[in-house]
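Only a part of the assembly is drawn; its chains keep their places, and the rest are absent.
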Amino acid sequence: MARLVFLGRLEDIAGVPDLTVPLHAPTALADVLTTLPPALSEALAGPKVRLARNGELVAANGLMVNEADELAFLPPVSGG
Amino acid sequence: MADVRLALTPFDPAAEMTAFAAAHGGAGGIVSFLGQVRVGEGVTALELRHYEPLTLPGMIALAASTEARWPLAGLLMIHRSGVLHPGEPIVLVAAAARHRRDAFAAADFAMDHLKSEAWFWKREQVGAVWRWIEPRDQDYADLARWT
C-alpha cells in the first residue's frame, strides 16, 4: 500500500486529499498513475507538478514507488 | 539563530514585533514585512495549505540561507496555514541588523522566496466559490533578482 497525497488544485481534481493504492512490489510511477481516473493521472503527470517521496523531492522520470511510500504531488506553490 | 514558525492558528504581529525588537536591542534597525488578508475585495476567506514534511523544513532552510547571506542580529519568520479571514495576518518576516541595508535586503529576499518557493498552496473564497491562486509572473521575476 502506498499513499498518494494531492496538494493545491490537485486535491480538487482528485476529490480527496490523499488516496491509498495497493502495491505489492516496487512499481513504476507510470503504472501507478494508470490505475487512476484519466483526468487525475493527466493532471498529476503535468510538467509543473513536482514530486516528494517520503518528504524528499524526487524526479518523476523513472521513479519506482515502493510499498509504504508516501508520494506527494506538488503543483506550483503560492504562499505569503 | 532564526525564529521560524508555521502558525496553525492566528498570531499577533504586534506582540511578535515587540518581543523581537526587545530581543535584538543591540541591532539598531529592524525591517519587517507583514502580509495580511485583504479587506474589502469580495474575498470572504483565504485558505493556505501546507505539506507537513516539506513546509517548515523549507522555511528553516530559507532562514538559514538568509542568515548566511547578510550579517543579521536576528531573523523572525512566521507563516500561517489554515483558513484565514480578511484582516488576519498571513506572514510576518522581520530582520534585525546593525546596518539598515542588510535588514532591508534580508527581509526582501526572505519574502520573495516565501512567496514563490515555500511549500504553501493558497485558495480564496469569493461568495461561495473557492479558487486556487496561481503564482504570478511577477513573483518569479522578483525571485530571479537574487540569482
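A and B label the chains in the order they appear, each numbered from 1.
One rule holds in what follows: contacts are C-beta pairs under 8 Å (C-beta built on N, C-alpha and C of every residue); 3 or more make two chains touch, one makes a residue touch a chain.
Since the model is a prediction, treat every value here as computed from it, not as a measurement.
Engineer: Given that a single representative per chain kind is drawn, write out the copy numbers for the whole assembly using the chain labels.
Structural biologist: Here the complete complex works out to A x2, B x2.
We take it that only the chains that are shown with their structure count from here on.
Engineer: List the centre-to-centre spacing of subunit A and subunit B in whole Å, with centres computed as mean CA coordinates.
Structural biologist: Those two chain centres are 28 Å apart.
Engineer: Which residues of subunit A touch subunit B in the complex?
Structural biologist: Answer in residue numbers: 5, 7-9, 11-12, 52, 54-55, 57, 70, 72, 74-80.
Engineer: State the interface residues of subunit B toward subunit A in the complex, per the touch definition above.
Structural biologist: 35, 48-49, 51, 53-54, 57, 79, 90-91, 111, 114-123, 132-135, 139
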